[in-house]
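Report on the following structure.
For this view, one protein chain was removed and the others were kept in their places.
Then we have chain A:
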Amino acid sequence: MVRDYDISNNEKQFVLTALEQNIRLDGRKLLQMRDVHISVSRDEYGYAEVSLGKTKVACRVTAEITKPYEDRPFEGIFQISTEISPICSPFFESGLTTGGKQSNDEILISRLIEKAVRRSGALDLESLCIIAGSKCWAIRADLQFLNYDGNFIDISSIAVMVALLHFRKPDMEIDGNNVILFDEDQRNPVPLSILHIPLCFTFQFYNPNDDEENIKGNLNNELVLLDANLIEERLSLGSMTLTINKNKELCQMVKCGGLNIDASMIMNCCQHASNLVDDLTRKIHDVIRTDSELRKNPVEKELQVVNQRET
């Protein structure tokens, strides 16, 4: 049994006092994100490694043909699996040692990602239908948490979206009731139909005053932090996750208890997130575009130039 990550009182006070003076241990501004580093696999489709500071996550997307759900014959299946293995930190114990019981963190993360990506309709499920009621694509995104330094939620949403954008499923043809799948050499595999790119931004709240001021007062000087690292996340008094896309649509807002925050501050957070989402979306598109450029073979490139359209 590994003990939880302990923070001494001195360390706690040091971090909190620094935050009150707008200083973070890694030298960032309070509302500044860590650098996002995205890399995708060159040899295969649907694999992305994303790191946010020291936090690191890999995501792999796979597809297979199955029978659709009875009540949804025109839709494909999309699953996201988020199981935290002890590799990223020994205090996440494996499901096997705890008798299959998931930790609270794990459930929270998987539900947030599920809501952000799946239920916001990022992936067009109807395009995954092959033969209504009998055959459809089942897309599965496996998140692998590698290193933990806070903020799993934001990085997971990035990783899932990059892997989905990077993924290509084999091309196919329907002949009556038979489905013919084509090899990569026969026909170019086709990308998934992604309707929008929802990205999560998690804010942490801290209270420099006492509880009474927080509840009754009008000062509104609670501290708001974006993209907290491990120690900041542990000391936080409440968190809020916003899911937003490039079209400035708010797909999800979750604030489960914690510190009382004024509505105007929440509006400010939304505004800030909508400024960040453009840069991040552009970064994701850049990575995907560079990868597809590198994959084109020279002859094909020559032939495609005529029909090239900028996406």
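Just so we're on the same page, contacts are C-beta pairs under 8 Å (C-beta built on N, C-alpha and C of every residue); 3 or more make two chains touch, one makes a residue touch a chain; residues count from 1.
Note that contacts and distances are computed from a predicted model.
Matching "Large ribosomal subunit protein bL19m", "Exoribonuclease phosphorolytic domain-containing protein", "LSM2-LSM8 complex subunit LSM8" or "NADH-ubiquinone oxidoreductase chain 6" against the UniProt entry of the left-out chain gives the name "Exoribonuclease phosphorolytic domain-containing protein".
Interface note: of A:I38, A:C88 or A:C269, the residue touching the hidden chain in the full complex is A:C88. Of the listed residues A:R72, A:R140, A:H196 or A:H272, the one in contact with the hidden chain in the full complex is A:R140. In the complete assembly, the contact with the undisplayed chain comes from A:Y148, out of A:Y45, A:F78 or A:Y148. Seen across the whole complex, the unshown chain contacts chain A at 1-2, 41, 43-44, 47, 49, 54, 56, 58, 60, 62, 81, 83, 85-90, 93-94, 96-97, 140, 142, 144, 146-149.
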